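Excerpt of the complex: some chains, original placement.
Chain nomenclature is as follows: A and B, assigned in order of appearance, with residue numbering initiated at 1 for each chain independently.
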């Protein structure tokens, strides 16, 4: 592989910590491994602001997006990340006919890898699918979301955004932040926690770096049992707002509620869900409205993993407010995904090179 | 950005006229701006005939096709145009799940641009969608068709084809044509004018360059009110045929007629439409048949934006006749789209570079 960007080269340690060929979740990672990803992401972050958005790190390598579940924006972010590393990208969206031909996830993965692919980016509606793929092949595998389990690069980009925000405010010289330590940071994750792989990855990564996480939602969406993940559980948003440094507003995923009548499609914003009596009551209790924004601590930031339902879980004015870092999250997604691809393919370097 | 091709460099004026970062429609453009696009397109036109079809003009830049409405051939043409400029291309076809998750066009555009994209090519079934996107972001936006409003690159490629045809006949030395002046040229656009963004873009661009446009169709599809666009309106094709230099045959877009029973799919060619009594009567009055072809003026050309319904609005023999420039239109589409991407991204040059 080509040499890594300068920022990375100059401090070899954080990178050399990484020895895995796959990124399946944040739950199994050490704090040092998470820092290695964040550190590498920071080294790549300036590539996105150049007019020629390319580094030759993965030139001649092939990244395959293997999406058994559709996800336009995550797929796009991985594609752009791979292109910036000068890799070729191929798409394999298996939502239609191919899976229905009866092939297993492991066989599909083996097939793609037999074509000479260096990294698989796997998305699937079943928890554990990326792990199944990783066991079947010997190339890099990145989990791009598996059921309600994990979405590690989303977790990382949220964490990166929090670190980046603090670092910029500190003038970029706080050594504790340099080490991506989040001790003392308080983060609220609000909404449909129980269905959310994003929440799971966030909780794992944030707590590993020393942050405190409180999840907030009605008991049906934020049951007490989630405390086993290492977070606090609250059922009232208003009691939490003034005490946290960041509020991460999740989209209500009607389609993942068992027995949900909300179905998919545009109707979801108006329909009910078995998880709470009515959308209006949900909004009254848990939406981040303009009024609630004023009750946030000074300097607290508003996050959302997208796509937003403006007027549902978040008011349009809130999304566009100075406190919102929502589109910066998207931007950081690129750096984090470049880092994940770079480190995992790099861990195979001695084999492939 | 890399320097433009030689033809463009040698006469800097027509290019420097262009200062917009977006191409949303031809109606708002001056004649000088349209000439700037056509002039740049001509500079690029020989790239397509080389065996290595590449210029480095947009190397390291990223073009995103953001298609909320499907359009295989327009998407393909923009993709090839971007590749020839050495840009990376990503696809975001939002016809399915992503839009139904409730995100606005503006938010989708902001998201994509937050990932570091330099140009958005936007297609949407609603008029004004490209404008909404352009207001939401600060990168280049090219309208690839918005409802019944405009399809500016289709208009430009039609105009380019007319200029190119005349210029070749003149031996390439007519200074008036060199300047893309179409004074005296008469163009008939036939068919479903009222539903057609292609017609709107053609009328605007052609009249700006001095051509006369007559639109022809039954009163339901070519109402008298269209005269406000600056064209003549006729309801009889046979009275027009002998007087024009070009006939542009539009596809009947059953799916755009309000209350139309024609639906989509293969059945459309056989079904009726509320806009006229029967397909047979429509064909008798407005199809370009082999017989009607003989009544065209010498040197007149036949155009069609595609996809053609052979045997409906145009006979197969007419499409394949020497008068037909239909596949040359497709070819010129590449040059025109290269020009649009090059000029709009170039207008951002000082920022991005």
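By definition in this document, a residue touches a chain if its C-beta (ideal position, glycine included) is under 8 Å from a C-beta of that chain, and two chains touch if they have at least 3 such contacts.
Here the structure is a predicted model, which is why all the values come from computation and not from measurement.
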item	value
Whole-assembly copy number, given 2 chains displayed	3
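Throughout what follows, only the chains that are shown with their structure count from here on.
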item	value
Cα-centroid distance, chain A relative to chain B, in whole angstrom	40
Residues on chain B engaged by chain A in the complex (per definition of touch)	1, 59-62, 64, 88, 90, 92-94, 96-104, 107-108, 110-112, 114-118, 352-353
Chain A residues touching chain B - in the complex, by the definition given at the top	48-54, 70, 72-73, 76-77, 79-80, 83-84, 251, 264-266, 268-269, 306-310, 312, 319, 327-328, 330-331, 333-334
